[in-house]
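One structure is given below, encoded as structure tokens.
The other protein chains are all here in position, but one chain of the complex has been omitted.
Chain IDs A and B follow the sequence of writing; residue 1 opens each chain.
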Amino acid sequence: MSERSERTDRLSVTEHSPLWEVFVRARRGLSHTHVGSLHAPDAELALRNARDLYTRRQEGVSIWVVPAAAITASSPDEKDAFFDPAADKVYRHPTFYDVPDGVSHL
Amino acid sequence: MYGNDFSAEDAPGGGLLGEVEAAEAALREAAERGRRADAPGPDADLAGYFAEVIDADQKIEPRDWMPEAYRKTLIRQIAQHAHSEIIGMQPEGNWISRAPSLKRKAILLAKVQDEAGHGLYLYAAAETLGISRDELVRLLLEGRQKYSSIFNYPTLTWADVGAIGWLVDGAAIVNQVPLCRCSYGPYARAMIRVCKEESFHQRQGYEILHTLAHGTPEQKAMAQDSVDRWWYPSLAMFGPPDGDSTHSAQSMAWKIKRFSNDELRQRFVDMCVQQAEILDLTLPDPDLRWNDERQAYDYTQPDYDELMQVIKGNGPCNRQRMEHRRRAHTEGAWVREAAAAYAAKRAEQKEKVAA
Partner (left out) sequence: MNGPFDFTLSLGDDALIAAQRLGEWATRAPEMEEDIALANIALDQLGAARLLLSYAGELEGAGRDEDALAYLRDDRQFRNCLLVELPNGDFAVTMAKLLFLSAYQLPLYSALTGCADERLAAIGGKTRKESAYHLDHASLWVRRLGDGTDESHRRMQDAVDQVWPYVHELFTADPAAPVDPATLRADFDTRVTAVLDEATLTRPTDGWAPAGGRDGVHTEHLSFLLAEMQVLHRAHPGAQW
């Protein structure tokens, strides 16, 4: 048991459970909007996790998940000097999320 | 699916939800306004630009330059907040199996589930600052980052689930609503989402206590006992008095924090007094009385020595909570490894097919 947990600690789990950006279509007629991110080892799990995490209150009719590493970002109104040297790291993604229009108040 | 079978009316603290919506409107309005200053050239004064954005009540976003101390403060605060959500699942989770009606069981399960979700929103917000969730989880499990001390108290009776909802979530909301206006965009947006979802948490707690306080004599005694135990620890959730608070002044200048510990604590006390009257329960403070001059209630301060002891690890449940979290993490390792191995095999197969 201890041997296994040591092994797990050594493995960089980040590589094995990468970051995914989640986009939700709140209602028919609206475009998909970025709602947040999550970790999952593969796309299938990412999609299931997104459903549970970001649409617990039935906020969506359709979900996209995109590997954060596959996103190329630009920040048009920022000059190069504004980019921190670490800005290319995938986990420093440009936006966390917009609060979707369909969020209910409970 | 769930959450539709309890009344949303007569919410105590409903005004706070209004403030959350006002904060959301302000966030959108500030975004519409555009930058006050033109984007600076390569030789620009980055610190000056950062200060201008803060002064203009606009949001700092992940790719913006920011002082290292601002980044570190935010990472610490957001991570502690995330850890609190995750550890905070335990005291209430303790009662899921014994909830006294199926309706209460469903609500409690949904609430504990929400807390996991809030933890994940917050970890994601912290990750935008350049630290990974695995690293944050490691810091928690190694005891190098803290979580809210309130969760180191035990839930001894069902009424404690009510008291946590009313007092602990109530205090948390008073703390969190101003964070919806925090200068760091991802944190502010996470808090708006969290506060909206949490509005039901406080209501369900209040409803539990109200039902108990108007039930059998045994139930009423159970409710009073839990309020007696949770009142002062809840007051301590706002942190040490302003004079002793190390991080407050700088955080307020950066608009991470908007009100002082004592201001928020006072606000919480003032809200609770009338709510306790409606519950027909007594707040355990003989010196609690209205001060006409201050237009606020005078109240007895919580025991800050006790708070310091709990922060140091000597609360009733510190060891138990950490042990529980570590065990879940360790026992789940083989599952996470399996999922990673499966994903790697599939990715390999795909590459072969493509090649």
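As a convention for this text, a contact is a pair of C-beta atoms (placed from the backbone, for glycine too) under 8 Å apart; a residue touches a chain by one contact, two chains touch by 3 or more.
Model, not experiment: these values are computed from the prediction.
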(Q) Suppose we count only contacts with the excluded chain; which residues of chain A make the list? (A) 4, 38-40, 44-45, 48-49, 52-53, 56
Q) What residue numbers in chain B mark contact with the hidden partner chain? A) 1-2, 86, 89-90, 93, 96-106, 109-110, 112-113, 116-117, 119-120, 158, 208, 211, 215-216, 218-219, 324, 327-328, 331-339, 341-342, 345
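Everything that follows uses one rule, which is that only the chains that are shown with their structure count from here on.
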Q | Interface residues, chain A side, partner chain B - complex | A | 1, 4-5, 8-9, 11-14, 16-17, 19, 36-39, 41-42, 45, 53, 56-58, 73, 75, 77-84, 86-87, 89, 91-99, 103, 105-106
Q.
With touch defined as at the start, can you tell me which chain B residues reach chain A in the complex?
A. 1, 3, 8, 17, 24, 35, 39-44, 46, 61-65, 113-114, 117, 120-121, 124-125, 127-134, 138, 185-186, 189-190, 192-193, 196-197, 199-200, 330, 333-334, 336-337, 339-340, 342-344, 346-347
